[in-house]
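For reference, the structure I am asking about is given below.
Heads up, one of the protein chains got dropped from this complex, but the rest are sitting where they should.
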Amino acid sequence: MYNFDLERPTRVADAVKLLSDSVESQPLGGGQTLIPTLKQRLASPDRLVSLGAIDEMKGICQDDSGRLCIGGATTHAAVAADGSYPALSAMASHIGDPAVRNRGTIGGSLANNDPAACYPSAVLASNATVVTNAREIAADDYFEGMFSTALDEGEIITEVKFPVPEKANYQKFLQPASRFALVGVFVAKHSDGVRVAVTGASNNGVFRWSEAEAALSSDFSAGALSDLTVSADDMITDLHGSAAYRAHLVKVLTGRAVSAA
Amino acid sequence: MPKDGGIGASNKRREDVRFLTGKGRYTDDINIHGQAYAYFLRSDVAHGTINSVDTSAASAMDGVVGILTGADFEGVGSIPCGWQVTDRFGEVMQEPAHPVLAQGKVRHVGDPIAMVIAESLEQARTAAEAIEVDISELPAVVDMKEALKDGATKVHDDLTSNLCYDWGFVEENRDAVDEAIKGADHVTTLELVNQRLVANPMEPRVAVGDYNAGTDDSTLYTTSQNPHVIRLLMGAFVLGIPEHKLRVVAPDVGGGFGTKIFHYAEEAACTFAAKRVGRPVKWTASRSEAFMSDAHGRDHVTKIELAMDKDGNFLALRTDTHANMGAYLSTFAPSVPTWLHGTLMAGNYKTPLIYVNVKAVFTNTVPVDAYRGAGRPEATFQLERVIDKAAREMGMDPIKLRRKNFVTEFPYATPVAVEYDTGDYHATMDKLEEIIDRKGFAARRAESEKNGKLRGLGINCYIEACGIAPSNLVGQLGARAGLYESATVRVNATGGVVVMTGSHSHGQGHETSFPQVIAEMIGIDPSMVEIVHGDTANTPMGMGTYGSRSLAVGGSAMVKAAEKVINKAKKIAAHLMEASEGDIELKDGAFTVAGTDKSVAWGDVTLAAYVPHNYPLEEIEPGLEETAFYDPANFTYPAGAYSCEVEVDPETGKVTIERFAAADDFGNIVNPMIVDGQVHGGLAQGIGQALLENCAYDDDGQLLSGSYMDYAMPRADDVPFYDVDHSCQTPCTHNPLGVKGCGEAGAIGSPPSVVNAVVDALQSAGHKDVYHIDMPLTPSRVWSAMNGG
Amino acid sequence: MELSDEKTIAASVETVWTALLDPEVLKASVPGCKELSGSAEEGFQATVVQKVGPVKATFKGDVSLTEMVEPESLTITGAGKGGAAGFAKGGANVRLSEADGQTVLSYDVEAKVGGKLAQLGSRIIDGFAKKMADQFFENFKAQIEGPSDEEASDEDAPEDSDGAAKKSWIKKLVS
Partner (left out) sequence: MTKVSMTVNGKSVSGNVEGRTLLSAFLREDLKLTGTHVGCDTSQCGACVVHVNGEAVKACTMLAGEADGADVTTIEGMANDDGSLNAIQQAFQDHHGLQCGFCTPGMVMSAASLLKDNPKPSEGEIREYLEGNICRCTGYHNIVKAIMAASGQDVSAIAAE
């Protein structure tokens, strides 16, 4: 690693300040992606601002409208243990491995928006709201392609608010080496319709499969998908699967998620 | 000595206590006062001409102690290759130079260009980034068949082509094999890839060089399976340091699997640099660095043809293999696709005519060398896959077809130049059939189908040649080293025993199993026996641990040395008891005179040897220490039958291993618990090859699977509990312990059973055109196979 | 990675051709370009900063224009070293044709990476390269046409958002 200064503010406002002054700074969530990246010397910030000591960004509660509110620095392990949104907890319990889940955070994952990460699909399918130190961003406005989000430089995810759907399920098909999602599909049945979000598959990162949403909104069963096909255009091809295979998996996993929801 | 501590007992491993408490001492745990840290700047192109390497800016950076480039190694020897293969025309292989640091050209991604030594590793890395390297990139040669075409770019300009050798075996059989195949009732043909793998011991390689200017002695601490071999190769061929001025220490080593046999550039560079900069120099590989600098394994592309008569009797076998050498010849690379592969093509079967052709090819990739099984997995895979296909084509039961062709009379001389001393292939197959409940398979398949899954059963046999092997024979075959093993058995005055062995333990448990043998021979508790290994300063010249040779060869040397010790002790005992030497027996830790109640304890004799007051000084010297070298008369031939049951998810192509059973014949067993563990580990590596692992390059020679993010290592949830059995025992006839070796069997025997099982599953669902899928059988590949891809 | 696509630019073929040779336009079009010097004849030297998720690498290298057939086609090639990250190189064969008073710019892009980027990033390289190519030609189009209202408010468009880069290149020429 190139050297950097490590700061551990205890308040969001201090973190924001540290991230906005002239020193080239980067926020450090759980570090489970950033630290390996730094070890490879693929980035060289002058300062890391750890969010791990900010207690106000940790924890899970419910707001007045019944939304599950998860602090940005809450670990995957904590979300996995919560259980009030079972599909979300189940998803969190399969991110990385146990030691990674004890460090990795929801805010870090969403800020990174890895095209194969699990959380983006949950946020998008749940129609969650990403809360930052500056504003609230609807899920549909938040994700902007692989590794791209609506966050500004220095903007911190302080909380994510999840409406709890009537039914939901996440199906993850493992990339066998990294154990990220080769394809992951989060299906959420809300009172006003079904949302289907797909991760791992597309060069453009997480996306909503709108044809499936339409079909499932009128008939929430795996059979409703039978006539649909997923285009392989813009799907990822790599050592672990072709674009066509990923497209195929999207449909298979969506059906399984519906059945399991 | 109670039986439960000697040969045949599952003694718990004594080395475990230090490993379980964090007190192991691996090479990276060694820090020498004043040490500096090395970082290697490596090529990020696969092939290129080095126009210049400018280190001036880097040299001036903080903490930099010194920078070495290829120019600093002019006059230093080339990294040597330890095996010279002669081709089918009688010509010796093409053998390119392998400089410690690149000179003139870089030939693979990861080829080291410069070594930066600094006060800290991070400083060394930072300085390395400031080295200005001007390289003109050349087209990379990656595909072996392309590499052999006329006009292909040459990896080595001074060679005539990219062909290392064109080996035919047995060349005299070539025409007869062709004729037999032409005239056969049925010929089954299969083309397959045995993909490139990375051994991935969990401990990355480390080298620490140290130089004592006062005595002119050099010491290298290194992660090696064979410190004496490294001392010989590096001292004599690379650095020109006489062996008596060079010590090589391989302390606790975190796994090897072949890839730590070889002499690597970093070892020579650290030893050389320590003297040059006057500081101990330490290099620790990162895992990313390991992927592009550890020798890789396998990488064969093969066409195999099996000719049969109408009843399924094997008549002839012909194979045509391209074997990747990578950019340079690693230490034993040329032997792997030839003598460790071609000689095993008979398998367990009495095929009368066999011809093996292997073209070894240079490419712009990391050198390829022995990896667990080395050549034998490649032989077993193609043979057992083609037999599986033949059974389908002939409409025969795969077990019956195999049994019909088993070798049943021993010793058996194969048409590929080896002689199996002993074995019983029906017995291991019988045992396998007993373990796997083959009759119940139909019900298990029906149950899987009820759950929407396909179920397949794959069976295969394997044989391997290990305990490598007679030095005079391997010498004729091109080895540039002897392949004996050594041991010194030192008995202390108070009766304790120290065995200094040339074998090296890096997970195999020698510290536990070797004492069991000595304990059995003398009749003392194993805790009275200590094993010393891994340091050229205090062990006799030995060839190290690989090829499942430790017990068969190293253990035999130990037995020989112990016998010498015991014979001498008997003389002393005879003197003490005033009896005839011929009447002395050693049992349960005491010497007795046959037919009398006279007895003297082991400890009294050993004391007498060192306090020779009442001692036959005129006949024998004091002391009780003997060294023996054991050079085996033949290889040993472990063999067995394996079975795998898989479930395939037809929607996703995902394969799950439901059951795995192995029935092995390892001859006699010293520690069954350790043997089981060796088989388990081999099975996981074989299953990993079959389903998960793949070292991939792109067309430009860029390494695509350069970390665990893309190189899929088997994890706990990828494998099941295994059923392993080694109750079928036909003891080796030519070593004193009757042992055969068990370290590689699992990795050799398991890949074909997995693939056979998946093909069986797919066939059961009507995919009648699927006879083969190339490894690894990823979900994507299996799905493609089911969907006409 | 290989990719073919086309863009229709509201300008004459000659205008587009001239823009292709203009270092200012090139600088504003290469995503993440921080510095660019040199000329179309002699070649350009460029410093480009690329950020992909946690990775942020600075590439220094050359951009050259070759096989120029005025005003029909040329090849843009670039190769840069990114220090510890490895290297990236790519090329685009560009063809211009007139259609309905506008210019159709069609391109075939090829991109390659080496070193750590290849070893660690194989799953995202294709997608990233496509995105970069698309952005390059989008930026190029915007340079000639001037940004649409929508694009002008898009904070992600040319990354170094100094005001000048967002003004129409033609407007700058005439102003």
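Should a chain be cited, it is by its letter among A, B and C, assigned in written order, with residues numbered from 1 in that chain.
We adopt the following convention: a contact is a pair of C-beta atoms (placed from the backbone, for glycine too) under 8 Å apart; a residue touches a chain by one contact, two chains touch by 3 or more.
Since the structure is predicted, the reported quantities are computational estimates derived from the model, not experimental observations.
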Report task. List the displayed chains that the omitted chain touches in the full complex. Result -> A, B
Query raised in the report: Taking the entire complex into account, which one of B:Thr21, B:Thr160, B:Thr215 or B:Asn614 touches the absent chain?
Result: B:Thr21
Query raised in the report: If the hidden chain were put back, which of B:Arg88, B:Lys154 or B:Arg287 would touch it?
Result: B:Arg287
Requested in this report: Can you work out which residue in B:Val116, B:Met558 or B:Ile674 touches the chain that's missing from view?
Outcome: B:Ile674
Report task. Kindly state which of the options B:Gln94, B:Asn162, B:Asn200 or B:Thr319 is in contact with the chain not pictured. Result -> B:Asn200
Query - subunit B residues that touch the omitted chain in the full complex - result: 10, 12-13, 15-26, 28-29, 31, 122, 200-204, 252-255, 257, 286-288, 506-509, 672-674, 676-677, 680-685, 707-709, 713-717, 719, 721-725, 746
Query raised in the report: Considering the entire assembly, which residues of subunit A contact the chain that has been omitted?
Result: 1-6, 8, 28, 31-32, 35-36, 38-40, 47-48, 50, 52, 77, 96-100, 102-103, 178-179
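Definition applied: only the chains that are shown with their structure count from here on.
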Report task. Could you tell me which pair, A-C or B-C, is linked by more C-beta pairs in contact? Result -> A-C
Query - For subunit A paired with subunit B, centre-to-centre distance based on mean C-alpha positions, whole Å - result: 43
Query - Rounded Å distance, subunit B centre to subunit C centre (Cα mean) - result: 51
Query - Centre-to-centre distance between subunit C and subunit A (centres being mean Cα positions), rounded to whole Å - result: 31
Query - Sequence positions of subunit C contacting 2 or more other chains - result: 83-84, 116, 120, 122-123
Report summary line: Multi-chain contacts in subunit B, i.e. residues touching at least two other chains, fall at 125, 129, 288, 704-705, 709-710
Report task. State the interface residues of subunit A toward subunit B in the complex, per the touch definition above. Result -> 1-3, 39-41, 173, 176-178, 182, 238-242, 245, 248-249, 252
Query raised in the report: In the complex of these two chains, what residues of subunit C are touching subunit B?
Result: 83-84, 86-87, 112-116, 118-120, 122-123
Query raised in the report: Across the complex, what residues on subunit B touch subunit A?
Result: 122, 125-126, 129, 286, 288, 651-654, 692, 694, 696, 704-705, 708-713, 718, 778-780, 783-784
